[in-house]
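Starting off with a structure, shown below.
Excluded from the complex is one protein chain; the other protein chains are retained at their positions.
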Amino acid sequence: MKRLLFYAIATFALLDQAGAEPIITLGASVQETGRLANTGRYYRDGYDFAVQTINDRGGVKIGGERYQLALKILDNQSDVNLSVRQYTQLLTQDKVNFLLGPFASDFALADSSASEKYEVPMIQGGGASDQIFSRGYKYIFGTLPVASKYFESTVQAMSKLEPVPKTVALLYADDAFDVAVAKGTRELLQSAGFKIAQDERYSSNSSDFSTLISQIKAAAPDAVLVAGHETEALNFIRQSKSLDFSPKLYSFTVGVPTADFRAALGRDGNFAFGMTSWLPSASQKDDYFSNAQLFAEGYKKRFGYEPDYHAASAVADVETFVKAIEAAGTLDPKKVRDAIARIDFESLYGHIQFSDVGQINLPQTVVQVYSDNVIPIYSQKGFVNKPRYPMPAWDKRP
Amino acid sequence: MSLLLQIVVNGILLGGLYALMALGLALVWGVLNIVNLAHGAFIMLGAYTSYYFFTLLHVDPFAALPLCMLTVFAFGFVLQRYVLNLIVRAPMFNTLLITFGVDVVLTYLAQIVFSADFRVVNPSYAGANFTLLGATIPLVRALAFAMAVALTLTVWLILGHTRLGRAVRACAQNLVAARLYGVEPRTVYALTFGMGAALAGAAGGLYGVVSQINPYIGDPLTAKSFAISIIGGLENPLGVVVGGLFLGILESLTSLYIGSTYTDVASFGVLVLVLITRPRGLLGKTT
Partner (left out) sequence: MMRPIGSIAFVAMLLALVFVPWLAPPALIQFGTTTLLLATLAQSWNIIGGYAGYASFGNSVFYGIGGYGTAIAMVQFGQPFGVGILVGAVLGVIFALLLGLPVLRLRGHYFAIATLALAEAMTGVVSNLDIAGRNIGLVLPLRKGDAFFYELSLGLLALATLTVFWISRSRFGFGLIAIREDEDAAGVMGVNTTLYKALAFLLAGFFSALAGGIHAYWITFIDPVSAFDITLNVMMIIMAIFGGAGTIFGPLVGAILLASISELLATEITGMASLFFGLVIVVAVVFMPRGLTDLTRRFPGLGWRYFRENLRLHRL
């Protein structure tokens, strides 16, 4: 009886101790519902997985004391105005310590005003547009590579193909991210000596590309580069098939590396080029997840779907905060902000280091889809695998 | 020159799809005077029905169409009979608001049940096409066009030449008199609304084959269907085909000559013009 009592008291004492550990709260407003929810979930789940794993590995250490990470996520329903108000609320009412970002450049653009107003650092892995970082803001950092350089590896690879494509059609949606991509890509193409046969801007969320495809088909370029969203890339490929349009090469900024994109297209997705700043390879080491491959497996097991670079970027954001807080040795927002600006470490996402304006510099790997596999084709070191080029006509595909 | 031909052909086929989408809305609006802002949500439901039949039971989307229509019909019937019936004699404005509320609820529930992942219906012939007079014609769109015309004619026949049609028109004109003649208005209204919903379901059934499905596809489709119904005119079911063709060709030509970011300006600009100058639409009478 006495022993039972002893154990009971000991257990309560231990539990009490566990509850008494200080907490660092990270706040985020994410698209859990609404038209961007399909990608927003990668961020919610990525943040969650990261926080859980880091806590399991001992949490954050500041000056000998251990802190647990907590996450407060609000659903902005894919509404920019609501997300701005939610970030302000997270800071002023919920009193979170630091901020994690939303998905999409236009959200990051608007939401970073909140972090700047209240002088609390925000690390976002969802917005790549150069515009986010060109306003002289000090409290916003981004782990998606610079938008204007998205097609850099692709253009380099293209100039080394045989036969070299001569004419290129550039298609882009009219939102912040894709306009930035197009601007940079134009310059890249021109300096590499490609002739831009068509340069067309289309409305975001268009579902019908018939006219554009017919126009491009009439101009018959060798290559087509599309800067748009996943659903647009999907519609483009399907409608290209039904209009019998097949250039020698087409490449998309998003969609190709993602599993449900390939599942939706089936064999029609073959030969499409895309890019990713992240591949789940075992050689990409990480302090909390061991390596990127184990992370991908753990993620799939926990959430039921495969992660892509969005999720990896989200995890990198959380890890960056942990490293910065530990380096600064304090929770003071200004000091942590300075620590983030100086950060330099390897994670499952890649090498984390920010430029003067707060954006990461990661090269994109050119990938190609074949038989439901995403095959890395070209990275900074040159051709990794042989690309399947030129793309055969629709009725001649194996 | 052949580019122009192709663009016009694209416009016609797009118009066929549009007409198919707008038919249900125009029917309910023209006959029952109910403006259904949840129309797009019905199309969305039809699309998901088709998706599940295709993915789980391997039923071809065209074969599944009657099933889609039946499912959404039941849905619309129940909605009208037990919810919308309650405000039929209220000012028209109330219908606008209540159907908007229904739209919001349906979209939210769809997000919960189906999740926001986009889905496609990809039968083997999804990308099939044939050439005619130098223009490439996607097979599925051509079939959708044929279906739009067929369904419109069916509606026109039902309204004009069957007992049900006469009952519906009687209710629309004079409720009291209709009752005196033994027509039960509540059932008739519910049946008609159900029919409108079924037509939306048919459009949805094909939607997943030509585009992709997610809970949020409804609202832009409702807006388009509006424009088509008004431009074509609500008095004649064939107005939908005229309106659809007009809009489809207008958008394609705008995209070619001005730029594809101007298509909305063109469609809604024309809608405003039609409303101001010829509110009864292209097929309506001018008085």
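The first chain written gets the first letter, and so on, giving A and B; residue counts start at 1 in each chain.
By definition in this document, contacts are C-beta pairs under 8 Å (C-beta built on N, C-alpha and C of every residue); 3 or more make two chains touch, one makes a residue touch a chain.
All of these numbers come straight from a predicted model, not from anything done at the bench.
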Which displayed chains does the hidden chain touch? A, B
Only one of A:45, A:175, A:208 or A:308 touches the unshown chain, namely A:175
Of the residues A:25, A:68 or A:131, I need the one that contacts the missing chain. A:131
In the whole complex, of A:82, A:161 or A:357, the residue touching the missing chain would be A:82
For subunit B, residues touching the missing partner are 35, 83, 85-94, 96-98, 100-105, 107-109, 175, 185-186, 189, 219, 223, 226-227, 230, 259, 261-265, 268-269, 271-272, 275-276, 279
Can you list, in ascending order, the subunit A residues touching the missing chain? 32-33, 74-75, 77, 79-82, 84-86, 88-89, 92-93, 106, 109-110, 113, 116-117, 131, 135, 174-176, 179, 203-204
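Quick note on the criterion: only the chains that are shown with their structure count from here on.
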Suppose each chain is reduced to the average of its Cα coordinates; what separation in Å results between subunit A and subunit B? 37
Please output the residues of subunit B touching subunit A within their complex, sorted ascending. 2-3, 6-7, 10, 13-14, 108, 111, 115-120, 122, 126-129, 136, 138-141, 210-212, 214, 216, 220, 251-252, 255-256, 259-261, 263-264
Okay, in this complex, where on subunit A does subunit B touch? 33-35, 37-38, 40-41, 174, 200-203, 205-208, 210-212, 214-215, 218, 230-231, 234-235, 238-239, 241-244, 260, 264-266, 268, 394
